[in-house]
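Only one protein chain is missing; all other protein chains are in place.
Then we have chain A:
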Amino acid sequence: MAKTPTGDITTHVQELRAGAAGEGEPPVVVLVHGLLTDSLASYYFTLGPALSAAGMDTVMYDLRGHGRTDRPRTGYRLEHFVEDLALLLDALGEHRPVHLVGNSFGGTVAAGFAAWHPDRTATLTMIESEPPVATWATHIADGLAHARRDLVHDQAIEWIKERYGAHTARLSRTAARILETTTLAEDVPAGRLIDDDLSALRCPLLAVFGADSGLSAQVPELEAKVAQCRTVVLPDQGHSVLVEQPGRTRDLVLDWVREHHARRSGAWAGAAG
C-alpha cells in the first residue's frame, strides 16, 4: 500500500502504469472517488485495470478523511481537496496535464481542480456530478445534514443492516464515523466556489448522468455554458452509474481520453483493443 505525504496529511495512492505502450508518451488519467461511503476501491475494481491495459497511466487515491488516507479533524473545504490533488501530482512527479475523472463529489473536486489548475488539466469527466457552483453547495449541505441526522443513531445502522445487509451497514458506520469525528459536514458546503457561468471550466468536459437521478437536469445548462461539452444520459439508471454500469462507463472514458489525447499529442494511438 503506497502512502505519500501531501502537505499536512498522508495520502493512500494506487498507481497502475500503462500496461501496453502505444506510440509516444501515454496519457495520465486521475480517478477521484465520491463522499463518505466511497474510496479508491470503486475504481480499483472497475475502470482502473481497463485504463491501464489500454495503455494509460492510471492514478487512484483516497480523498482526505476516506479509505486509507489520513482523517484530520478539520480542513474539508473544496479547496483542501483540490490542493491535496495538486500536492499528490507533485509528489508523484507528474507534470503532464491530466485527464480527470470524478464520480459524484469526486467530479466536483475534479471540476475545482480543472478551474483552479487549468494548465495541469487536459480534460474533465464528471460522472453524476455537479460543478462547485452555489446550487451545488446548497444540495450538498442538505445531503450532509440529512446523512448526519440519520446515521448517528445505532438503531439506524441496525435498520440498515436488516434491510440492506451487513456490508452496507459497515459502510454506513464508516460514514457516520467521518461525520462524527470531523468538520466535513460544515466544511464541504462552505468552501470556495466557481462562478455560475462556468467560465472557469475551459477544458473539454464529458458529463455522464443516470436519467433517473435528477442530476441530468443540468444537461442543457452544461451544454450552453461549456464550449467543449459532451453529455451522455444513461436510460433507466440512477445515481450509481459507476458501480452499476462499469462496462459502459469504461468505454465512455476510454473513447474520450483516447480522442483527446490523440488531439493533443498527434501520433499517439494507444494500445489496440
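In this text, a contact is a pair of C-beta atoms (placed from the backbone, for glycine too) under 8 Å apart; a residue touches a chain by one contact, two chains touch by 3 or more; residues count from 1.
Everything below uses one rule, namely that contacts and distances are computed from a predicted model.
Going by its UniProt record, the hidden chain of the complex is named "Acyl carrier protein" among "YdbS-like PH domain-containing protein", "ABC-2 type transport system permease protein", "Acyl carrier protein" or "NADH-quinone oxidoreductase subunit N". Considering the whole complex, the residue from A:7, A:24 or A:49 that touches the absent chain is A:49.
Listed by residue number, the positions of chain A touching the unshown chain are 1, 14, 16, 39-42, 44-46, 48-50, 62, 67-68, 165-167, 169-171, 174, 243-244, 246.
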